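Below you'll find the structure, written out as structure tokens, and then a few comments.
One protein chain omitted, others in place.
Moving on, here comes chain A:
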Amino acid sequence: MRRTLAGSLLLLTAVAGCGADTEQNASGSKELEVLYKVEPTWPHLEKMLTDAKKQYEAAHSGVTVKLTPVQGNNEAYYTKLALLNRSPDSAPDVYLHDTFQVNADVAAGKLAPLDDYLATWPDWKEQFPDSVKQAAKGGDGKIYGVPISTDTRGLWYQKDVFAKAGLPVPWEPKTWNDVLTAARTIKQKLPDVLPFTMYSTKIHGEASTMQGFEMLLYGTPEGTLYDEAQKKWVAGGKQFTDALTFVNTIYREELGPKQADAHNAKLADKVNYEWFPNAKLGIALDGAWTASAWKPTSTKPWAEWKDKMGWTVMPTQNGEEPGAVSMSGGWVMAMSSYAKNKQEAWDFIAVATNKENSLTYSLGSGDLAPRKDVAADPKYTADNPSVKFFTDLASVTHYRPAFEEYPKVSAQIQEALEAVTTGSKTPEEATADYAKALPTAVGGPDKVLAK
């Protein structure tokens, strides 16, 4: 019996030990935990952070940086981060954060404001453009993250496919109809080529909302999710239905990917590694970073992409001014308000986002560089002729209404999109259901503008 007792006590001690504080170990050295995401085809951030860890540890003896990767796509990362952030004991000190999630965490007091540190960091004033600085601004006006990437979105098209289908190259669509007409032409002339792809299912999460739906909605006359003047969320309306109708047309006329592919978490890999290089796809509505899939640093380089691929703006619905639409988001490095060693955590963020490491990341990921000195670096533009075009889209770009409720609104948009993709609802029905679900998502009918 004594042995059982001893064993149980040992077990209890071990269990209690799990919750113990690991910020500072016996020898007095400190540990910083950094959380980020990695995928087999997306090692770029890991590369940058590993470099930053080496540099930081060399300069700060006594501090160890513990890199904790999350394997999986964005959605898996959001969930893991949210769960770890539930308790101060498990929350990472520094983490990669998607800008649209920032305000939810600011509201919960889980992020530390960086203004005091930024004031002492010359790079912030000199190298980050004002528009980029807003990326992780909280509702209280404070800054909660240093951007590592920004982005814009547009249309990518395969020039060989266009030539074979008898379509003009360079291609300059002026309206949604031009895009649909080109897709129909491809379907008609080249039956075994997929005319068009976009993200429109729940499995692609925020990518469906942003690259898919919002690229359409913000291209309709006065189309928006949130009415800035009245400070209310817009409950559907004609613009919403029109955007869904475009998606509906794509799938009902079989201009888009098959359902199996539309619901495949690896759709982007199929598009970029298989279909475009093999001239099996005409047009893709996607982000500025797409070209990184073909660069020499990629897992499956495609040297000829610079000649074979074209890029152009996503037009507004009927060619309304300014003729093009784009959405911008991006990722930041943020600091947890639970971090015990805040100065060290900040120092690590400053090292990770310095010019050298930002450049490493931008070259690998193909994301648009948030820093002026990186954008001006010849290496940054040398290998990628599409960069200038996508950087210039900043003049027409829109930002998401990044309020605390936004992730829930986004979830409802994905419901509507997927219903239209599978054809289980008409665009009108899906819009009506969105309008019905919106008050619950944003916290009351008084926050909703009926349409």
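The rule is simple: a contact is a pair of C-beta atoms (placed from the backbone, for glycine too) under 8 Å apart; a residue touches a chain by one contact, two chains touch by 3 or more; residues count from 1.
Heads up, the rule we're going with is that contacts and distances are computed from a predicted model.
> Not counting the visible chains, the remaining one has a UniProt entry; which protein name from "tryptophan synthase", "Sugar ABC transporter permease", "Xanthine dehydrogenase family protein subunit M" or "Glutamyl-tRNA(Gln) amidotransferase subunit A" does it give?
Looking only at the record, the undisplayed chain corresponds to "Sugar ABC transporter permease".
> Of the residues listed, A:A59, A:A108, A:V169 or A:A450, which one is in contact with the missing chain?
A:A108
> Pick from A:K202, A:R252, A:K372 or A:K447: which residue touches the chain that isn't shown?
Among A:K202, A:R252, A:K372 or A:K447, only A:K202 touches the chain that is not shown.
> Considering the whole complex rather than only what is displayed, give the residues of chain A touching the chain that is not shown.
Looking at chain A, the ones touching the missing chain are residues 1, 4-5, 8-9, 11-12, 15, 75, 79, 82-83, 85-86, 101, 104-105, 107-110, 201-203, 205, 258-260, 262-263, 404, 407-408, 411, 415, 418-419, 421-422, 424, 433, 440.
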